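For this view, one protein chain was removed and the others were kept in their places.
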Amino acid sequence: MINLLKKINFPLLLGGILVLIMLFAYFFPQVLTDKNPNVEEAAKYIEVRRDGEWVEEFATRPFPPNRENIMGSDEAGRDIYTRIIYGTRNTLHVALLVVFLRILVAMPLGIIAGMGVKSVSLFINMFNTFFTTIPKLLIAFVILNINYFRNLEIDRAILAFAIVLTVIGWSKLASMIEDQTALIMEEDFIEGEVAVGKNPLQIGVQNLLPHLIPHVISFLFIEIGMVLFLLAQLSVLTVFIGPRRMPLAEAFQGNFEMAFEPEWGSMLARAPEVIRLYHDRMWLTLFPALAFFFGVTAFNLTGEGLRIEFQKRNSQIVSFIRKGFFLASPKIYWMQLRSFKIYWKPVLGKTLAVLLILGYFSYPAEASQHFFDIERAKTHVEELSDEKYEGRLVGFEGGNKSGEYIIDTLKSYGLKPWEESYTQEFNTLDESGGFFERLIVEEAYIEVYQGEDAEVYHINEDFIIPALHKAEMHLEEDTNEAGWIDYHGKTITYHEDHTSVKITDEQQHIPLIDIEDHGDIHSQLYVRGQGVWAHSATHNFPTVSNPRGISYHLGILNTDLYDRELIDTYSHNRTLIIPFEDLRQSLDGADVEMALFVKPPKLPSYPGRNITAIIPGENWEQEGPRELIVIGAPYDGAYTGGREAFAPAITATPAATSLEIARVLSAMEEPLEKTVMFIFWDGEYSFYPFRIRGSFQYTASQRTFQQADFPYTYIDVGYTGNESVDQLEINIMHGQKRSDTSYLIRTSLSQRLQELEINYRMFDASQRWARGSVSRALYGMNMNSQFSMGFGSNYYPYINRLEDKVESINYEKMEGTGQIIVDSITMNSHLKEPQN
Amino acid sequence: MKLLQVKNLKTYFYIDKEEVPAVDGVDFDINQGEVLALIGESGSGKSVTSMSIMGLIDEPGKIISGEILFNRQDIFEDDLLQKSDKQMRFLRGKEISMIYQDPLSSLHPMIKVGEQVAEALMIHENTTKAEAKGKAIEMMKRVGISDGEKRYDEFPGQFSGGMRQRIMIAMAIICNPRLLIADEPTTALDVTIQAEILDLLRRLQSENRMSMMLITHDLGVVAEMADRVCVMYCGKIMEETTNQRLFKNPKNPYTKGLMKCIPRIDDKLEYLDTIEGYVPHPTDFPKGCRFSTRCPEVMAHCKEELPELREVEPGHKVRCWLYG
Partner (left out) sequence: MEMIRVENLKKTFALKSKVLGIKTGEVHAVNGINFGIQRGKTLGLVGESGSGKSTTGRLILRLLEPTEGKVSLEGRDISKISNREFRKMRKNIQMVFQNPYSVLDYKMTIEDILIQPLHIHKIVTPLEYKKEVERLLGIVGLSKKDRKKFPHEFSGGQRQRIGIARALATQPKFIVCDEPVSALDVSVQSQIINLLKDLQKEYHLTYLFIAHGLNVIKHVSDEVAVMYLGKIVEIGEVEEVFERPKHPYTMALMSASPIPNPEAKRNRIHLNDEIPSALNIPKGCSFHPRCPKAMEVCKEIEPKLKVDKTHEVACHLFHGTEDNHD
């Protein structure tokens, strides 16, 4: 018995078990924990043990270890145990990658140096000396603390860290290999090998390597341990892998960055503060530190155990490996093939083995089962961009027609209506007296008086009207001359510091307002327009008051952007015009007299219509909650009737994409388990918040599902054909889902995107610097959803610009979007399978 | 007069739970003033025997039985195996000395050579440093190192192999021991130097009337130096007799084989005789006579039972079933 115990290699056994546990956490994290590492809980009832009994207490984050969170939670309320388990993968990735790269560099260099090449030896020595004098930690910290590295997405970050740490640390390994090699070269048998006629390469591979391996392997494992330790150290200095975000608001002690991805290093980042200040929260640091301890121990022990194993003299393993090379050599295979009659057994065996291996490796990239046809989608884009829809402005004829087209298309695919109707209608006129109704101004002109002469300028040729004073609009449709809106006045400029301007006389004054040329007039109008649209003056724009105390009703905005961008007309509390070049020059300077005449605008005569349709799934007929996948896409645009140079192609892409997705899904032979619902939003195109947006109307109304009856996942299709951005932007929002599935959806989505070779960028809505690819629909629908994601952006300046044409759409990106959505619904088990 | 009597010495080694019988029941005597040669190949146990006599056996080795009776001047028949380490230290260097095969590793590289020789004296006798130095220089001259005064202050690294061996000898005999054990003293030396060293040893031995136990594998050395010879094989003595009789009339087949298979400078044969097979591994000794696996004259009985060491004629003992 004692003999047996002596024969067991304890370090290997223990280390091996620990490493296996880590590998298990790496591959099957769901088995070890059912929580989502990113879900944050702000406050809840927890059960803790007091005096031997489970007692329920109310607590806010961070939660101490309790029945549900066995290791407590971090300051954002995320379960630490779960984060450690999921973090194993990321942390190990770095460590293993670093060591792998180091070996790749160090091994050949070390062997060459050890075999006598002085220049290489010198090189290694230099590196070593350099990094002995300057601590690795310091350099690593300085380099990796650069913003570029700090902000990398997790996969890139892992690679970047690995490369940096390799460059810093390869030399020690190389030096060790060099020493060992030199030692081995001193052995007598090397002379024998030379005498036999081996060249240095052969000696290196056949003789050196088997002798080097024990030392190298044990050193390798210990290196992994050291790298883990280095990562821990770097983290304490707040250099860790993965993107960061600002914590959600609320009572936080101080302002610090928190990591997004679960990773051990990032969990240690708060260590100094915790230890120094928050003594009652030691669990925040203790458990991540224990995780590192676990990892380092596991690898050290295993390394030691392997070294012992390899040093045993009767290593049949090494001979076996050598044999393996012989077996696998293609030359041998060829020879055996030629003498097939004699060697048919090994030939068959090898052929089979090769086929199996090839098969395995070509297997995983599963082909999409259903294909998103970009050509068909393109026809939808062409159709919807056609003149007859006049840009699909919500509430007007063109928009209504486009809605009809969509409904007809859906019907042709066999989609059923949700409940009875395909549409949900909403008001496009705001009866409560609010603003932001869409208007179409068909006719207007300006007269500029210079002495006796009057120059006439026409709308859409010489100027446009982004806003029209609501009170002054007539709601009747008579069009006698007297019915036109008119203004008279003199232009004035204002001071640089934008203070208010007092005017002495009673005449109407028309301020000339400069808008900074930031390239995006909508944002300018919106942001700057805080002052324009608001009732009260802001720091951006002056109040102009005259003795009557009336603020101006008409303003002139000076900007160049008018002819590049389509700007539509809204109702508001003042009228604004944007003059084109000629008119602007005429109006330049103060004290110019002018008059504006506007024919009463067309008001929306159609209701806004959200179109809803479903493809019933297997669960459609069942009792109880029926899980849905909801795909939403806006289909409206801005009025192009007056300015036909503009082609509203990008705004048509979401609907086009969605229609094609509908076709693909409806054409499936086998129905999906979940029911798929398509919503086509109307009235989404607007740069003003809320109100007359289809999604707002939808979610605010009673039409929203009851969470219990229809748990849903929402997929938002944005302007994916956007040419200006190469990457497909994806936004992830977690909705209600607390379990691990949402995290898994995210990671499986990433994987599939890579398989499809789509260039993407993924944001999490809570991330610090998530760019504006979030649509209102997504936000609105997310709240009650289990999980939401948005594809594409709605923010970019190419929309409704002169460049926005059918030909200039990034169809590749659009296709990618369509395909990934189709694949996710049809192939991603986390999405397509009902959770209940 | 018998100076040393070794009776049934058994020294075993315990390695990896295996019992290795390095010296397995060895008996011999050394008389005053005589040279006894222990000849054997690797694994015969000759070195271990000498170490056992000197009390230098350490873990994993152990002397499990036997008596080593040393005839000291004041105490008669003192069993060396019963002595403590401290007592043995008293004897070593003074009454019994040993020289080894590799002088380089036996000398301290950082201490002057002369001092090392003098030290041997100072440990055992009450002399002043100056006296010891004087005696050391004298000793160095005696062993053939001319310029003793100058070379006193040099370090071992500055001497050649033969010279270093001479220093070792100086250290060993400076206290005038009664028994000198020489364990392969010339194996590491060149032939011409070897001859000189052997001559020196013989001269010193007769001058000091010292007994010598010479351990070697070289029959030529035995022929030149020994008075009596013990042939060892696998931990046992196979034959014990005088030098003359060993070469003239070897009885044990192993001895005969050894004699025959040595290439001789004074004789040219087309083919050398050989002893078939290999020396068995100590953990793997054959049953019965240990030479039975290779013996050309093996009989059935040899494989069953181990023969005893018997005196077949006066002064000639043989362990072999051929002789009764």
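As written, the chains take the letters A and B, and residue 1 is the first residue of each chain.
As a working rule, a residue touches a chain if its C-beta (ideal position, glycine included) is under 8 Å from a C-beta of that chain, and two chains touch if they have at least 3 such contacts.
No experiment lies behind these values; they were computed from the predicted model shown.
The hidden chain makes contact, of the residues A:116, A:192, A:272 or A:324, with A:192. Listed residues A:202, A:450, A:605 or A:829: the one in touch with the omitted chain is A:202. Per the touch definition above, the residue from B:221, B:237 or B:309 contacting the chain not shown is B:221.
Contacts to the hidden chain, counted on chain B, fall at residues 41-42, 160-163, 190-196, 198-199, 217-224, 243-244, 247, 257-259, 261-266, 268-269, 271-276, 278-279, 281. Remark: the residues of chain A touching the chain excluded from display are 187-189, 191-199, 202, 206-207, 210-211, 313-315, 318-319, 322, 326, 329, 331-332, 335-336, 339, 343.
Heads up, the rule we're going with is that only the chains that are shown with their structure count from here on.
Distance from the chain A centre to the chain B centre is 85 Å, each centre being the mean of its Cα atoms.
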